[in-house]
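Removed from the display is one protein chain of the complex; every other protein chain stays in position.
A and B label the chains in the order they appear, each numbered from 1.
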Amino acid sequence: MSDTAAAQPSEIRTRQRVKKDAMMSIEQVSKEFDGTYAVDSVSLEIYSGEIFALLGASGSGKSTLLRMLAGFEQPTSGRIRLDGEDLTGMPPYKRPINMMFQSYALFPHMTVEQNLAFGLRQDRLPRHEIKSRVARMLDMVQMSKYARRKPHQLSGGQRQRVALARSLAKQPKMLLLDEPMGALDKKLRTRMQLEVVDILESVGVTCVMVTHDQEEAMTMADRIAIMDEGRIEQIGSPIDVYESPKNRMVAEFIGSVNIIPAHIEADEEDHMVLSAADLPVPIYIGHGVSSGIDDRDMLFAIRPEKTILCTEKPDGEYNWAQGTVSDIAYLGGHSVYHVRLDSGLVVQTVLANTERRTPRPTWEDVVWVSWDSDSGVVLRN
Amino acid sequence: MRRIDLSRIPGARWGIISSPYLWMLLFFLLPFAIVARISVAEAQFSIPPYSALFNWAADRLTIEISFANFQWLMEDDTYFRAYWQSIRIAFYSTLMCIAIGYPVAYTIAKAPPSVQPTLLLLILLPSWTSFLIRVYAWMGLLSNRGLINQALVGLGITDGPIQMLNTNFAVYVGVVYAYLPFMILPLYANLVKHDNTLLEAASDLGARKIITFLRITLPLSKNGLIAGSMLVFIPVVGEYVIPELLGGRQTLMIGKVLWQEFFNNRDWPMAGALALVMILILLVPILIFMRVQQKELEGRR
Partner (left out) sequence: MKSLTFTRCMFWFGILFLYLPMVVLIIYSFNAGRNVQVWAGFSTHWYAEVLRDRQLIAALWRSLRVAFFSATAAMLLGLLASIAIIRMKRFRGRGLLSGMVTAPLVMPDVIIGVSLLMLFVSLQQAIGWPAGRGLNTVFIAHTTFCVAYSTVVISSRLRELDESLEEAAQDLGATPVATFFLVTLPIIWPALLSAWLLSFTLSLDDVVIASFVTGPGATTLPIEVFSSVRLGVSPKINALATMIILAVSLVAFTSWYVTRRIDIRNRRLQVQYLKEAE
């Protein structure tokens, strides 16, 4: 129902090169380990040329799904097709898919060059062909200087580049990235995210990545699938999943969100009104959801940055709440305020620090939190 | 060009598992069954020197099982005393190995990582030289005219030489000397894995050094301590070379008794019965050791 609630354009970030034809289709794939389902009948399609992210907490089944794509695990049931060809049951060394491992898995006894040539040697390519291709890959990741070094003589960022080059050397139909930034520190991570995306775009390879870091997924991916307990909760562009989460799990997993239980009072075509026990005034939303279901108890979800903090009581009979400041986190660019409503519910709100050292609300101040009629979303309980 | 893919040959996996499997089944497990079977035979002058289990005579199959050996074992208290003394010597030696081995392992594990291999080499070097030679070295030291007695007499501490060789004392010295590395190695392997921040946390929370050791280090090194103790205790119970070379008349250890039954008396069934009873006595320690070791081997946590 909240699909319709979301009217935001969802294709903004989709890149030109992405064609909307399914390159890989995953059909009803499940994986059972000792009676529990790590992956539970997952179906999805990967478009050719896109960067697709599987996002979830540890134990959500995202890594198992990736390992099934690579061929390290066999699905208990379901099929995996690549360009129409059934990959299920095919061993990893026959799949036209390569993977970049979280630990990079660079062979410690081989030089950078030998690492890159490994896959090409397995294909029995002629020697000069291997040589020129390795040189090209080294050039692409700017590692030509380090061709003769062993992996333990490289820094973290350099290792990652070698790993990326090695997984691209065979020109796979599809590239898998397992927590690509997992082994890097935070500063390097942001730089490498953009660098990796640039390389992937210049090669034009279709890519599936697994990550638990939502920022990484949103920076790098065209589309994101959010996984929880072996199931896919939502698939969409970064904007889709952030602005129009399908359910409470997705809303809470990506970014922070205030969740307020609410009851539908009116649900018309162009607006709806909800009452909430925690709020002194009703909630007004600028569109209907025309649910038509009997259960009228819903959740109202609104992100902190979409609320306004003010020191005076706002005008109007909708969309505000009164409380006292219980906590302030000063984060430089903005501050996060925790406001305790009269009902005891604590909501988060954001105050942008646009000016230096102006007077701001402080602990125990009475403040008001308000929002626009199209800022929040309604989720099923 | 198609390459041969061994993993697709169904026998590859089976072959890898079964070759060590069959070897150990045939040459390690099956022998125990044979020992059990011979232990219920009767000694006789023949080749092999024991009676057959099945007899086919006059259209009649008879199975002869004789428990005489086990009965004999129960009645003759020489055997009982030999088992008992073996266990006692093994037990006290294990304690002594812990007393010496633990500080040594601890010192190495706490040394800077760069010198640890050197210290370890220092400890292990003697144990790589022949076991026999190490025991033999003590024969020269402990004998009545050996270096120790010469020193004692020379310094005027005693009037005449003290009998040390061919006593239980010499057996203890030899056992501890020969088996000390088996205590140190697993203890070191365990201690070196300890997280130093645990000790820091303990002292941060106000524990004194001795308390930290007793409450943190000691409990955490439990598995290494068990493995080391079993590696000393179990083989020492069945030790033959040390009591033979260093022990005296009063040293009655079951390994030596078994050897004599087998080689001197040529009583194979009796030797089989002695071995079987020894295995039964050691079964619980062996199972404990296997459990600890299996955890290590299979990497379970």
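Keep in mind that, in the parts below, contacts are C-beta pairs under 8 Å (C-beta built on N, C-alpha and C of every residue); 3 or more make two chains touch, one makes a residue touch a chain.
Given the structure is predicted, the values throughout are model-derived calculations rather than measurements.
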Given the contact rule set out at the top, which of the displayed chains would the hidden chain touch in the full complex? A, B
Sole contact to the chain not displayed, among B:A68, B:I87 or B:I100: B:I100
From B:A68, B:I87 or B:M139, the answer for touching the chain not displayed is B:M139
In the complete assembly, which of B:L147, B:L198 or B:L218 touches the absent chain? B:L147
In subunit A, positions touching the absent partner: 70-72, 91-94, 97-99, 101-103, 105, 107-109, 118-119, 122-123, 149, 152-155, 158, 166-167, 170
Omitted-chain footprint on subunit B covers residues 3, 5-7, 13, 16-17, 19-21, 23-25, 27-32, 34-35, 37-38, 48, 100-101, 103-104, 106-108, 117-118, 121-126, 128-134, 136-141, 143, 145-147, 150, 177, 180, 209-210, 213, 230-231, 234-235, 237-241, 244-245, 255, 258-259, 262, 268, 271-272, 275, 278-279, 282, 285-286, 289-290, 293-294, 296-299
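The rule is simple: only the chains that are shown with their structure count from here on.
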Between subunit B and subunit A, distance of the C-alpha-averaged centres to the nearest whole Å: 58
